[in-house]
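Below is one structure; the comments refer to it alone.
In this view, the complex is presented without one of its protein chains, the others remaining in place.
We call the chains A, B and C, going by the order they appear; numbering starts again at 1 in every chain.
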C-alpha cells in the first residue's frame, strides 16, 4: 500500500467501504488558515452518490468531521485529520461476490496481492476511498485561494457523446453545476443524460472524459525531472479509480502536428512574457509557464453492472454474474470534484516545495 | 528539483548538456547480480543521437563507466554510480539563445524558476538528461530477467502516419531494430522515414506515439492507492522530455465503450485465472493481474527547429529565430529505449516493494 | 511538520491535547494479521497518566478505536487508522500561559515557527501526541511476535538514583510492572518512589534514563548508510518528547575503552557465529548481528512545574510563574511503553524493508 501523496503538503488516506470511517490526515498544511467543516463539505457533497437520478441512489450523507489541527477556526500547522463515518458497516449485498471475482474489478488482484480482501470486494479500490482525497483537496484549495488559483473540471464526453467547445478561460464551477451530468454545454448534456438513462435501463455502463483547467497558476511550479508538474498530475489522475488515460495541452492530437505549428510563440503582454497559443497546456520542461494548465482524464465504464456477464468463479467454474443492487452506470459526473481535488493537491504541494532563491 | 525516482530500487540522476558528466546513482539494487558495462551500453547506444540519417549527426559515443557498487563482476548491494562523460563541455552554438527563449522549450521556465539557466538552454530539460535513466533502466532489466519479464517498445505513429497492427504478444526488440524509425510494420516505417526526411528538409519537426508492452509481469504488483501501477507508469512516462499523454489498455478509446463490452471476463487456463480480453491493459485496481501490460505515450514535435519562427526576446523585442546546427526532426525513435527504461524501473521497484505476506 | 515515520511500515500521527481525537494511520501493515482493539489497548493503558500516585491524576481512559483496515479480526493490507477520543476538549487551566512562554517548554518555539499555538501550549509537543505512536507500536509488535522478537524497557535511573544490575537476557515486562516506577530492581525502585514523592511535595520535577533491550532480532536488519539500525533508533528515540540523549551498546563509556578490550570476538555456538561479549549492542556497521540490541535514552526533568519560576512574558515583562493543576514530577515510568513502541516501529519497518536476495 502507498496511501501517502505529496512532499510538503502531504496527505495520507484510509478507509474501505464498510469500516467505521474513511478519511485523511493532511500533514504540512501551513498555520493560520481559516478552516471549518463548512469549507470541506461542499466538494464532498458534490462527490457523493445519490445526488441525481443518474447516480446510485444510496443516500450517503458523508458529513465531514475535523478531528485535529484546527483551533478557534484556524489551522495550527499541525496534522489535520478529517473523517467521514460510514453508515453501513455491515455489508450485505456482496455475499455473491465472495466466490466470483467481478470482471475488470479489483477483486482478483486484491485477493492475489493480499491473500484477503474486504467483503465489499476491492476494498481500497472502492470509490469510497476518494472521500479522503476530496476532503484534502478542499483544504488545498484554501491555499490556492491565496494565489487566486481557480480549478474547474467538467464532463467533456460520455461514451460517444462529446461536449461542444467550452471556453476554458471563463468556465466556472457554477456553469458546471447547471445540470446533473456536469457538462457546461447544455445540448450535449441533455444527450449525455438521455444516454446514461438508456444504459441504466439496460443495466449497462459507459465511460467518459473529464477535462480540467487550472487558471492563475504562477510560473515556476514543478520539480524536474521526476516531479515535473505534468508527471505529478499524471500520477495523481491515474491514481483515481477507473482512469485509463491522461493528456495535457495538445495531448495525443499534438503528436500529429508539426513543430512550426505546435510551438507557442512568446509575446510581451502587460510587461509579462506570455505565449500567443497554448499547445503546451501551461507547462514547459516540467515547469508552469503562467498560462492556463489544462488536461483530460479518461474514465473507463464502471465494471460492476447489473447485466448478465459470463465469467468464472475463483475456482474456475463457469458462472453467469449479474450484480445485485443499483450501480452507477457512469461515474464521470461524480469524478469531476475528484479530478479537481487531485489537481489542487498537486499544485498546493508544488507551491510549498517551491524555493526559487534563498 | 526532484531527481530521485523509486522507493526501494531508487535512482538519482544528474547532469546537463555541457557539464563534465551525466549519470545516475542506483541505490537499493540487490546484491549478487552479474553486472558489467556491457550490460548497460546497448540501451545507451540505442538512445544516443547520430545512429541514422534520421537523427542529429552529433556523434556522441556515450560510453558508460561504472564507478561503484560492483566488484568482480557482481553487485555488492551498495549504490551503483554510473557516468557518461560529456565530450563537448564548451557550448558554442547557443550564444544566440542567451537573449531569446525558444518557443515551447524550457528556457523561459528554467530562467523563471531558478533565476539562471545552463548556457545550452533548458539544462536538465535536455534529452541528455535521459542517459542516467537509460543506464539505470538497463540495470533494472537485469532484475526483470530473473522473472522472465520482457519489455518492448516501438514507434506506433509519426505525425499522421500510423503503424498497422502489431502483435504485442510476440514482438521483440530485434523486430523493432529492423529499421531506423523503430516501427515493426515495415510499410509504415518506410512512410515514416520518408515523412521525417521531408520535414528535415523543411527544417521542421513532428511528434509521434510510442507503444510499450511488458510481458510476464507477475500478478500482484502495484501499491494502491497513490502508487497504483498505472499511476507510477504515468508519472514515469510524463517525466520523459517532450511527452504530452499516456494511456493504458483501452485508454481514451475505452471511454466510448459500454461496460458489458469493456469488461474482461475471467477464464481458467492451465490452472490459472486469466482474462479472455485485455481492455484493462494488465492492471485492475492498480495491481497487475498477470496479463500483458501495454500503454501508449504521446511525444510532441521537438521545439527546436531550423525554420524561422516569430517570437520575442526575454525583453519583449520582436525577433525571428531559426535554430542553428542540426536538430532532430523527430525524437520518437530515440524515445523507444527511454520508454522501455522507465517501464523497467517502475516494475523492478514494484517487485522489490512487494511483500505479500510476512 | 513531519508526522510520518517509516519506509514500508509507515505511520502518520495526529492530534493535540484538546482537539477531538488523537491517533495514527499505519500504512504498509501486512495483511492477514489477527488484530483487535484488545491487542492495542494494554500498551496505551501503560502509557496513560493517572496510573499511580506518582503520576498526574487526570484519569484519561484512552480507549482505542480501530477505524479502518481490519475486517473479521484480520488486517486487510490496507491503512489501519486508530483513534483515541479526547474527553477534555475545552482547555481551561492554560489561560495563564497565553502570555507567558513556559521555560524549557515548546510554547515559545511553536509560536515562533507557526505564528500560532494550541491553547494548551506546545500543541504537538504534548505527551498526548505519543498515543498514536504507542498504538502503532502495539501493532508493530504483532509483526515482531511472528519472529519471536521481545522488546522490554525499564527505568534505569531517576535523578541520581540508579538501578542495580538487571539481566537484559531475561527481564520481562511483567518484571518491570511489579512497581509504580517500572524499575525491576525493587530496592532502587523504592528509593526512586520516595524521591519522586519528595519532589511532588516540592512541586519540582526530575529526569531519568530508560534502558531498552530487543531480543531475538534476526541478523541483517538495518539499511546503511543513513538508515543504519542505530541511526534509525536514535532518530526514533530523540523524537520522543523530553529526550536529550541516546547511547547504544558500550555508549559514552565505551569511548574510554581500548579496541582490544572493546572488540567483541566471534565464537561458534550451535552452528551460529555469535560474539562472546556485546559492547556493540547487537549492531555492527549499522546492521543487526543477531545479539541483543540494547540502548539507553535520557529524559530531562519535565519543564512544567508548580514551583515558582522567574521568567518573562512574551512581551518581556518580568513575572513569576507557577503552573496550576497537577503535573507529573517524573515522566520516565510512563516513557517505558513509548520507548518500546518506537523500537518496535523501527524494527518492524526494517524487517519489511529487508530484501537480501531476489
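Quick note on the criterion: a contact is a pair of C-beta atoms (placed from the backbone, for glycine too) under 8 Å apart; a residue touches a chain by one contact, two chains touch by 3 or more.
Being a predicted model, the structure only gives us computed values, none of them experimental.
J.: Using the document's definition of touch, tell me which of C:141, C:275 or C:341 contacts the absent chain.
T.: Of the listed residues, the one touching the omitted chain is C:275.
J.: Touching the missing chain, which residues of subunit B?
T.: Counting over the whole complex, subunit B touches the hidden chain at residues 1-4, 10, 12-16, 18-23, 25, 27-28, 31-32, 65-72, 74, 76-81, 83, 110, 113-119, 123-124.
J.: Mind pulling the subunit C residues that touch the left-out chain?
T.: Output for subunit C: 1-5, 7, 13, 101, 103-106, 108-110, 112-115, 122, 124-125, 129, 157, 159-160, 199, 204-209, 219-220, 222-228, 230-239, 241, 243-252, 254-260, 262-268, 271, 273, 275, 279-281, 283-290, 296, 298-303, 305, 307, 309-312, 314, 316, 354, 356-357.
Going forward, only the chains that are shown with their structure count from here on.
J.: Provide the C-alpha centroid distance between subunit A and subunit C, rounded to the nearest whole angstrom.
T.: 39
J.: Calculate how many whole Å lie between the centre of subunit A and the centre of subunit B, each centre taken as the average of the chain's C-alpha atoms.
T.: Spacing between the chain centres: roughly 26 Å.
J.: Report, in whole Å, the distance between the mean C-alpha point of subunit B and the mean C-alpha point of subunit C.
T.: Distance between chain centres: 46 Å.
J.: Got the subunit C residues that touch at least 2 other chains?
T.: Subunit C, residues with two or more chain partners: 31-32.
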